[in-house]
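All protein chains but one are shown at their positions in the complex.
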Amino acid sequence: MKEENKPVKKGFSRRNFLQVSGTGVAGLAVAPLLGAQAVEQKNPERPFEIPNAVDVQLNINNETIKLKIDPRASLLDTLRYKLNMTGTKKGCDAGHCGACTIHINGERKLSCLTLAMRHQNDKITTIEGLSKDGVLHPVQQAFVDNDAFQCGYCTSGQVMSAVACIKEGHNKSTEEIKEYMSGNICRCGAYPNIIKAVKAASK
Amino acid sequence: MEQITKPLNRVDGPDKVSGKICYANDVAIDNLAFGYFVSATIAKGRVKSIRTERALSQKGVLKIFTHKNMPRLYSPPTYISPFDPSGDSGQQKHVPMQDDKIAYDLQYIALVVAESFEVAQEAGHLIEVVYEEEKGTYEEHPNPNNAEELEFLFGIMEGDYHRGKPEASFEKSEVKLEQTYTTQTMHHQPMERHGTTAVWNAGSLTVYEPTAWIFGHQKGVAEMLGMPVEDVTVISPYVGGAFGGKGLVAPHTGIVAAAAKEVNRPLRVELTRKQLFGCVGLRSATHSEVKVGAEKDGTINSIIIHTTGETSEFQKTAFESSVIAPRMMYNNPHMRAKMEVAPVPMSGPVPMRSPGEASGLFLLESVLDELSYKLDMDPIALRKKNHADKNLETNLPWTSKHLNECYDVGARKFGWNKRNPKVSSMTKDGMLVGYGMASGSYPTLFHPASAKAKLLNDGSVELIVGTQEIGTGTNTIIRQIAADYLGVDIKNIKVIMGNTSYPKTPPTVAAFTAASVGTTIAKVCEQLKTNLIRLATSNEASPLFGLKVETLNISNGTITNGTKEESLQTTLKCAGRPYVETQLQTQYSPEMFKKSSSSFGANFVEVEVDPITGWASLKRIVGVYDCGKIINPKTAHSQLIGGCVFAIGMAMQEAAERDLSNFRYLNSDLGGYHMPVQADIPDLDLSFLDHTDKEANILEVKSVGELGGVGLQAAIMNAIYHATGVRIRSLPYKPEKLLEIAE
Partner (left out) sequence: MNFFQYTEAKTTRDAIKAKQEKEASYFIAGGSNLVDMMKEGIQHPQQLVDINTISGLREIKNTGDTVYLGTLASNTVAAESEKIINFAPLVSQSIVKGATQQIRNMATIGGNLMQESRCPFFYDVSASCGRRTVGDVCPTVTAKDGIRTNALFGLNESCNTPHPSDMAVGMLALRSKVVLQSKNDTRKLTLDKFYHIPVKENTKITHLQDGEMIVGVEIPLEHGFNHSAYLKVRDRKSYAFALISGAAALNIQTGTILNAGLASGWVGTIPWRFEEAENFLQGKAATESNFRQAAKIAVGNAQPKKNNAFKVKLLEKILIRTLLMAKETPYGTNN
């Protein structure tokens, strides 16, 4: 039987194994996601040279990150595959579901529908950048308290949308919140609780 | 019991809202290669030629697999039985890319493996394929004239059931109804797409896959590759939505594992959203001919249902088993419920949330509503009159049944007494208003599971169990159960799940996790408690030495009889043990087969219809449910909501649209396949009755996860009928279906 602290196997390193087996330990600090601290290109051992690569500089969660990317790479894929920031999810890669919602200069946008290299002068905020010093953002806490998620896959996008929705002032009534949160699909159907969370965080 | 029945926040909540949860294909793997499946653009025929030169010329392409060079894979066994979750787990008998045949739209015809996603995707677009299409004639719904016998229905259920003399009884009835109902092809479309990350180490394979059945995947993948099951490990700690679709092993997992071995690199392939429409199964469309024979006083004598479900051409299975749930709903002594299948070019069907109940209770609760209008009888009164005091299919008494109370409480909350029975008689602000109701039910099943409970000498407790968290809150309720049955602070309890190295459990499907895994957790904790107490009482140095085990209990991490006590940490320290663990496996018992256990519910709906355009909107829904004890009201309520949202999708807006000239999808993306969004959901008032069920199991729980929404589709159509006089017997609602009222 495999145990968590056995030596690593070829193909994945120890840090990955921690990410896999941590299941939200009650009361104990969860190992910080490495992607959240990344400041340099990941996977340095990979010899593949990206064809037509471009050097870009991206400001993500108040950190400036320099990297070489494929010019065709979406902002979403750059976050997930290059920077290992997997908090932002790919639901459809076509702008139909909202799971990839992030903030660009404080406005909520879909990271799957835009090329990373076009955002070198923008301030990008992802779900990883929302909490401060380990304290959940009020919207995040409201989501937890109101059970505004189930499987959690759409949740990053929902939270980013909810933060923006409140900032935009589109939270004046239940109907308005429903309409302005309709850009984030939740297949588990947590919708009514998401509304509750937005209202709670709006107070 | 302190923690059970508390509405605790989910233990994984803070991580889920922070993007910290790693789903299977989020896991960072060194030296990872990326794969991209290319899908066929015909629904039936063969690949005449396939050219990969342009694709291979892209820098960064490692290898391209087609049917010409794909390693041999075996067809996984598919004789699925809910009563033997250790058994077969294959989703599709047909494995793509083993030959040149195309069996359904979007079937894989190539797999590009490359250094990056962008390279793989572009190379995929550069592959040139010429097809030889096989034409056919197709219809929107399964045609009973094309019906064939089922291979099997859930492995054990009869496809052709009857009791009494259904036809004779129907003929003799005073009131006769005959109608046809159809339901549409639907897709699970969880927010997390299916996909596999396969990592080989010598001959051992580790598969990261979002799955609701890690052990099923372990077995199915091993069988596809022809390797020992013990050499396969499946890891799936968190699943981004399953809804019945991620339980069985779909072909992509075996293909990706084989490809990873060939290229000698860890390989990740996520299916495109489009591929989720073709390649991983779906909810079969159904066509049902229904007859009901009743007396003028509302007594239902006979119900006859003949359903034809669509199925694939290579395996004649049905999971959307409309004919099962109606068998036990009411008191009719005579019944026939027969299911057949009509093959079309599609991938093998798969269970989808409330499989069978969704369509079966749609037709049953609709025809009962039609009967109530024909008899000029209140719909609730009709149902109460035909209340089944026992399960007539099995002839067993219920462990508990409070359906009548569900009707009463629901009717009161909804204001059913304001209903004017006359069709189109209620209006509000110029809109037509309609009220409708329907019953719901879902069985409470049990399957054996095993779990390990471990107390460590720092006072923390680990529950190690090979189940998977698909969003129902399993890891949260396990902590609650463990805290109560072991007697330790819930803050010290950690749940370790999602890896086939852990004790074996059944899949997370059919709403039986609480009854199966939950009761197993309770029992293994009781066993650990006994062992710990015995450890203390057998230790001469302990203040509890020599006391009888039965006289002691554990409370707040301390073994105590009210006067003498010892903390668990001390017990372990004195015994010189770093930890104490125990494992337990639950079994079927003869007692379980003496009674029938089901959850019940009543749904009430108010709709508004614009008399000028005929456009309908849901205004509010009230649901009252009888589910026994509720371990965590917060997460259980979320399951109800989720089920209702699913049912709203089925009733009002979701449908796969096909080009009937070639049976290809016209709406294979989330822009065209209309799952519910926030604006589609009206006010939902959903609540549980406060009754436990001591006969059901030691936790006194009944099923929750798939009950919400069962029957709701009919309640909605019944409300639309009440508002408009138009009976919609074919789901989903579409604006054109009410145009006849628009004058």
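We just call them A and B in the order they show up, numbering each chain from 1.
Note that contacts are C-beta pairs under 8 Å (C-beta built on N, C-alpha and C of every residue); 3 or more make two chains touch, one makes a residue touch a chain.
In this text, all values refer to a predicted model and were calculated from it rather than measured experimentally.
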By the document's own contact criterion, which visible chains does the hidden chain reach in the full complex?
A, B
Looking at B:Gly614, B:Gly642 or B:Gly709, which makes contact with the chain not pictured?
B:Gly614
Given B:Ile496, B:Ile559 or B:Val677, the residue that touches the chain left out of view is B:Val677
Residues of chain A in contact with the chain that isn't shown?
51-52, 71-72, 74, 93-95, 98, 101, 107-110, 113-115, 117-118, 161, 164-165, 168, 170, 178-180, 182-185
Considering the entire assembly, which residues of chain B contact the chain that has been omitted?
41, 118, 121-122, 125, 610, 612-615, 617, 652-653, 657, 659, 661, 665-669, 671-672, 674-680, 734-736, 739, 742
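Operating definition for what follows: only the chains that are shown with their structure count from here on.
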Cα centre of chain A to Cα centre of chain B, whole Å, reads 27
Chain A - residues contacting chain B, complex
1-2, 9-13, 15-16, 19-28, 30, 33-35, 42-43, 45-46, 48, 50-51, 70, 72-73, 77, 80-81, 84-97, 99, 126-128, 130-131, 136, 140-141, 143-145, 147, 149-156, 159, 177-179, 181-195
Complex contact set, residues of chain B against chain A:
9-23, 26-32, 34, 59-60, 115-119, 122, 188-193, 199-201, 206, 208, 233, 235, 237-243, 266, 270, 272-273, 469-473, 475, 479, 490-499, 501-502, 634-635, 637-639, 641-646, 669-671, 675-679, 681, 684
